[in-house]
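Here's a structure for you.
Here's a slice of the assembly, chains where they normally sit.
Chain nomenclature is as follows: A and B, assigned in order of appearance, with residue numbering initiated at 1 for each chain independently.
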Amino acid sequence: MNATDAIRGTTSAAGGIVVRSETLTVQTDQRIELTDVTDRVITIVRDSAAREGIVSLWSMHTTFAVFMNESQKALHADIKRLLETMVDRDADWMHNDPDHSDCDRLNADAHLRAMLLGHSLTLQISGGELVLGQWQRVLVAELDGPRSRSLRVQILGVS
Amino acid sequence: MNATDAIRGTTSAAGGIVVRSETLTVQTDQRIELTDVTDRVITIVRDSAAREGIVSLWSMHTTFAVFMNESQKALHADIKRLLETMVDRDADWMHNDPDHSDCDRLNADAHLRAMLLGHSLTLQISGGELVLGQWQRVLVAELDGPRSRSLRVQILGVS
């Protein structure tokens, strides 16, 4: 666990503003697949000069989500199962109907599942480290793979 | 698609900080209705002097959501259908029961559906442009209309 109370209650009049952006690429192998990108985000945070600030994560795709949870194979299977239960792939979605849609991927379920997980996540930096609780990991969810996917990381803070 | 790799890996020691806020108004006609506000957000980003930074979107209402997805009429019908399936309007919600609630709108479903979509979204600015992937659009969801709704846009970045 990173130090979360390092600057509890303090106010920083900053030296300099830091903006750093990077795009992570994730290659998926399955139609639905969770990937833990925490270590890659931590590396970007450490490589930036930011001591305090925020980290914005943005999925560059409608059918690719970013969220936080524990990184455990069993739990990831449960997440996949929940998504499949909540959004039936084979329902007669209009997005999959050539009379109403020019999308030939038949991926309405992927759009809807990604919507429930979310496409943006904002984390914090304290003492130069990404702030994470004990079991917290940053996860991305492929929902219409396999494909090559991009996650944009932007740091906004002070050095 | 906007350029997303324009400043991949670079660190900006900024000229000046930019904070710009604007409130968008959306007039809805239906009880549940999705509106694409992407172009209006892009205009605010371009009008600001921000070259790199973030864009915070905040729904000013409990029963009005903001999220990202494709802007396609068929998919929007699917989203509406999913929300109606996941949250039954006619269940005996306590929020709709005069014995427990002083709300006379009977809109428990709208509160619950908005909660699933979310009320805040954080996007990024790179090279002076809103960062969006190929099919990505910023959508707001009216869930208890028709009404006049507000979305607050705040840009925090560097020029």
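Assume contacts are C-beta pairs under 8 Å (C-beta built on N, C-alpha and C of every residue); 3 or more make two chains touch, one makes a residue touch a chain.
A quick note: this is a predicted structure, and the numbers were derived from the prediction, not measured.
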Legend entry - Assembly size in copies, with 2 chains present: 3
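Heads up, the rule we're going with is that only the chains that are shown with their structure count from here on.
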Inset, instruction - Overlay chain A and chain B by their C-alpha atoms and let me know the rotation angle in degrees, rounded to the nearest 5. - result: 120
Inset, instruction - Name, in rising order, each residue of chain B that touches chain A in their complex. - result: 4-5, 7-14, 17, 52-54, 67-70, 72-75, 77-79, 81-82, 86, 116-118, 121-124, 126, 131, 133-136, 156-158
Legend entry - List of chain A residues in touch with chain B within their complex: 16-23, 48-49, 54, 56, 58-62, 86-87, 93-95, 97, 100-101, 103, 108, 111-112, 114-116, 118-120, 122, 150, 152, 154, 156
